[in-house]
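A single protein chain has been omitted from the complex, and every remaining protein chain is retained in its original position.
Going by the order they are written in, the chains are A, B and C; count residues from 1 in each one.
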Amino acid sequence: MKIEKENISLSQLLTLLINFLLGSAIVVGVGGDAKNDAWLAILLGGLIGIGIITFFHFFIYRFPDKNMFQVFEFCIGRKITIVCTLIYIVYYLYISSRVIRDFGELMATAILPNSPIEMMSLTFCLLMGYILYLGIEVLARTSEIFTPYLFGFFLLLAIFLFASGSLEFKQLQPILGEGVMPVIKTAFTELAFFPYGEMIAFSVIYASLTNKKYSLRVSIVGVGTATLILSVSAILMIVSLGADSVARSNFPLLSTARLVSIGNFIERLDALVVFIIMLGVFIKGSLFFYAGLKGLEYIFKLPYRYFAIPISMIISLFSILVSVDFADHIQEGIKMVPYYLHFPFQVVLPLILFLLVMWKQRKIKSKRKGEQDGTEQTKSSFIKETNKN
Amino acid sequence: MVTFAFILLVILLTILIALFDMSLFEFSFFEAMKNILYSEIAIGRYIALFGAVLGLISSVIIDFRIHRSKKESNADERTQG
Amino acid sequence: MAPSRPNRRLLKKPIKIEDKLRNTEKKVEEKKESFDLTVETLPSEVINAFGNSADIKMIEGIISERNVKILFLESMVDSTSLKETTSKFLSSISPIGEYLKNIDELSAYCKGIFGGASYKIVSSKDESIHEIINGSVVIVVEHIDKALAVNIMNGEKRSVAEPTSQTVIRGPKDAFIESISTNVSLIRRRIRNKNLRFEQYTIGEDTQTTVYLGFFKGIANEAIIQEVRNRLKKIKVSAIFESGNIEELIADKTFTLFPLALNTERPDTVAANLMEGKMVILIDGTPFALIVPAVFVNFFESPEDYYQSFFLGSFLRMIRYLSFMIALLTPSIYVGVLTYHHELLPTTLLLSVIAQREGIPFPAVVEVLVMEITFEILREAGVRMPRVVGQMVSIVGALVIGQAAAEAGIISNIMIIIVSITAIANFVSPIYSFATASRLLRFLLIFFAAILGLYGVLLVLVAMVAHLAALRSFGVPYLAPIAPFIIEDQKDVFVRFPFWNMKKRPKYIRSESEQKVFSASPPSPSSMKGGNTS
Partner (left out) sequence: MRLKSVVIVIAIVTLLTGCWDHREISEITVVVGMAVDKGDDDKFTLTIEGINAKELSDKTASGFAPSVVFSLKGDTLAELSQKMNIGISKNLIFSHMKVLVIGESVLREGILDFIDFLERNREIRDDFNIVTARHVKAADILKVTFLVQKSSSLKLHTQLNSFVESWGGDPDIRLNDFIQAYTSAGKRGVLAALTINGDPKKGGSVDNMKKGAPDAMVVVDSMAILKKDKLLDFLPLKDTRNYLWLINKLEKTVVTVECSKNKFLGVRIFNTVTKSKGSLVKGRAIINLKIRAEAYLDSTQCKDDDLTQIKTFKKFGKLTDKQIKKDLETTIKKLQQNYEADIFGFGEILFRQDYNNFKRIEKQWDEYFKEAIVNVDVNVKIRRSGIRTKSPFSEKK
């Protein structure tokens, strides 16, 4: 079956990256362990994120038209890759379910308390399924359209908070009261995995990128922008609520938005904020979903669109089953997911892949060298060779 | 194929969640499964079930369609050849 | 080099045409043997073919002792020119006698009589029927095996009038009419360039409607032109009457509420779009032309944007986007907020809304639906009603909606505000067909707002945007300059930049020549001074 090539432009990649990183990170808030210095931790995390995305480009430059699974195949053959892919699909779908659950919890807590969360997740996943049935291009364009609104609303929120006088910048002090260690610890143990490590899902997106020349630059800008927004929102939360209150909030941004009150007219923005958050969650959930679909496409050699609707129902189902209650959900997110899922899938496997690629390419290179009597191989011809495979 | 993928993924994800529940709640495997299966109550249960059935049905339909289109394209090739 | 080229072309082309003619003539000669086209047989055969229809007429006469029969459809020919033609032909005093031996002589003779009128030699029954249908008189002369068809189709058409559905305050006031040739001339008069081409298609197996595909060679993208050609050729239907028929048959997707082709009755819009690199499809018998490919933002552009100051143009354009959103969202947000999200309203507003809705028997959804549907009925009645009683509708409507219902306590006053602002906002759309999208989607949104509150509204909105993003109009993404985002095209999307700044044609149309403004300097005092002295 012929699998069609889809195109994603650089600007679309940028918006996807930003939405993806904001996604559920802004729902539950990140870097809370660093208390007052969460924003610093996020900035540091952003540096890690830039490192991750640069590491990705190692693969992207070598295998411009291949997604992660195909690179695996290049190294270890199709049979073992299918197993790896299957595990990855489970990972992606599980994370996607968690993202949807995050949002569902937010909705059920803040907006529609009496409606069953199943309803929210079902409608949400149907929409995701519909959009991915239309294709990743459509998702990218949708994200492109909504991103300006996202920015606009964040800006407005900041302005409104400022105007309603709920900001007390002194709450940021003491900066680094406990020293740098909590910041570094938060950045490396928490933020490196969530949200930055989750960019592993982009390993299937880059293959569809039209203009790979500037992709590194654009990616870095994307990660940087998202980091800035996250950091600014962390600052907003701290200076409006206070670090203590942020730590006690399930959804800090929501609590922050509740503070807005200007002249008895512009107030009660929390419902609106939820809907803005929804866009980010939507993109993030869909991207994990898409990564899973791409894996299925690889295994079954069928266009991924066929899987969109059934698998969306799986996500809907498991976003509900994933945890019994909110505490379970949070505990799982803190205790289990980073160690048993994020670490192996974001760090171990990609690193193994990296070593394999190095080894394999060296092997090819030496083979070549043997054939051509030690003539110098230029890098470009070498890449071409690998592409052919 | 789609149906197969659907069922396979449901099973794999259930196992994953069960494993997590086992270590979090210190359940045995069967307790964990029970926990998953009985966590939904009243209307939520029906909606969840509805979603799952919907997914299953749609995957069967899609499979059927793929099958049919394959058959047709095969037939076309034969007539052409 | 340069001057010699066009000459060569001019030379070449006629030759080719003549070749073609010769070829056809050869074919015709072959056919001739089977068909005997004589004064005796042809008229009766033709009349039979028309089933002795009431309007098929025949005039008999004699010139130079030969029988002449003139066949025509009374309904299709112009009576004055018919009289002129026949009288000239029949009462000719010139020495015909020996001359009229064959068709060449006949046509040479006719050249003298009819001067400029277009005539054609026909050599078979079917051909003559075709000519008669298209408003010709067919003249058969004894002893000549071919007939002569002179086109004197009647000029029964209304004169060019002001546009009725797309009016402007400043700008040309002419509009297309039902005659395709007049329409072409209206366009041609605006673009006096040999590169403006029209290709003719006859669509409709039974109606034989003439359809023109117009484009500006060298600006319009060849691939898209070819695509339009192919789609036009593919159409195999019995009847075509209006541009809407064609639109549905050539659109990329019909299961959508959004129009994928721009329809207009303004020649200036057509001309401007042709110069942007788009194509126009003209259909005989309708004053509406189709412009393809059309993208989402085109439906928010009015020709007047370009005739007025660009500040005003930009402002009006933003007003249009705003009113699209208002028309689409107001009722559903009203329902969502009133039934799900009371906390979004400021206290005083909430209290006043509660006070107003006190004692109203219906839930908000029902209220909205009833009012929206009432309004749609009123609107439909207003359009269909005879002009004379049209005033009644507005009076009755205003009374029913405005006063009686509110006073009777069936609906709240705030509801009237919602319905009227929605209605008014809906009328802002410069292209009428686009308003259907917001008109219909509104009901879907109300439905979801009633079920899931604002969350439902947002779900539908995201789905709508995704649907829009998936649409294409002749291969051009429907949301083109916005998503995929094209930064160069933003000069003419939400705002209109001044002309000297819009140097390039929109990229999304993939025009063959992008440059639009050649001298790029903004008008400044010094340049004006220079202009004055020179």
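By our rule, contacts are C-beta pairs under 8 Å (C-beta built on N, C-alpha and C of every residue); 3 or more make two chains touch, one makes a residue touch a chain.
If you're wondering where the values come from, they're calculated on a predicted model, not measured in any experiment.
Although one chain is not drawn, the whole complex shows that of A:39, A:56 or A:130 it is A:130 that touches it. Residue in contact with the omitted chain (choice from A:207, A:223, A:241 or A:341): A:241. Only one residue from A:122, A:253 or A:353 touches the chain missing from this view: A:122. By the touch rule set out above, subunit C reaches the unshown chain at residues 255, 338-340, 342-343, 347, 350-360, 363-364, 447-448, 450-453.
For subunit A, the residues touching the absent chain in the complete assembly are 109-110, 112-116, 119, 122-123, 126, 129-130, 133, 170-171, 173-174, 177, 241-242, 244-245, 258-259, 261, 267-268, 270, 309.
Rule of thumb we're sticking to: only the chains that are shown with their structure count from here on.
Under the stated contact rule, the graph of chain-to-chain touches is a line, running from one end chain to the other without closing.
The centroid of the Cα atoms in subunit A and the matching centroid in subunit C are 47 Å apart.
For the pair subunit B and subunit C, the distance between C-alpha centroids works out to 50 Å. A separation of 25 Å divides the Cα centre of subunit A from that of subunit B. Here subunit C touches subunit A in the complex through residues 340-341, 343-348, 452-456, 458-459, 462-463, 465-467, 469-470, 477, 479, 482-485, going by the rule given at the top. Residues of subunit B touching subunit A in their complex: 1-3, 5-6, 8-10, 12-14, 16-17, 20, 23-24, 35-36, 39-40, 43-44, 47-48, 50-52, 54-56, 58-59, 62, 66.
For subunit A in complex with subunit B, the touching residues are 86, 89-90, 93-94, 97, 116-119, 122, 125, 296, 299-300, 302, 306-307, 309-314, 316-318, 320-322, 324, 328, 331-332, 335-336, 340.
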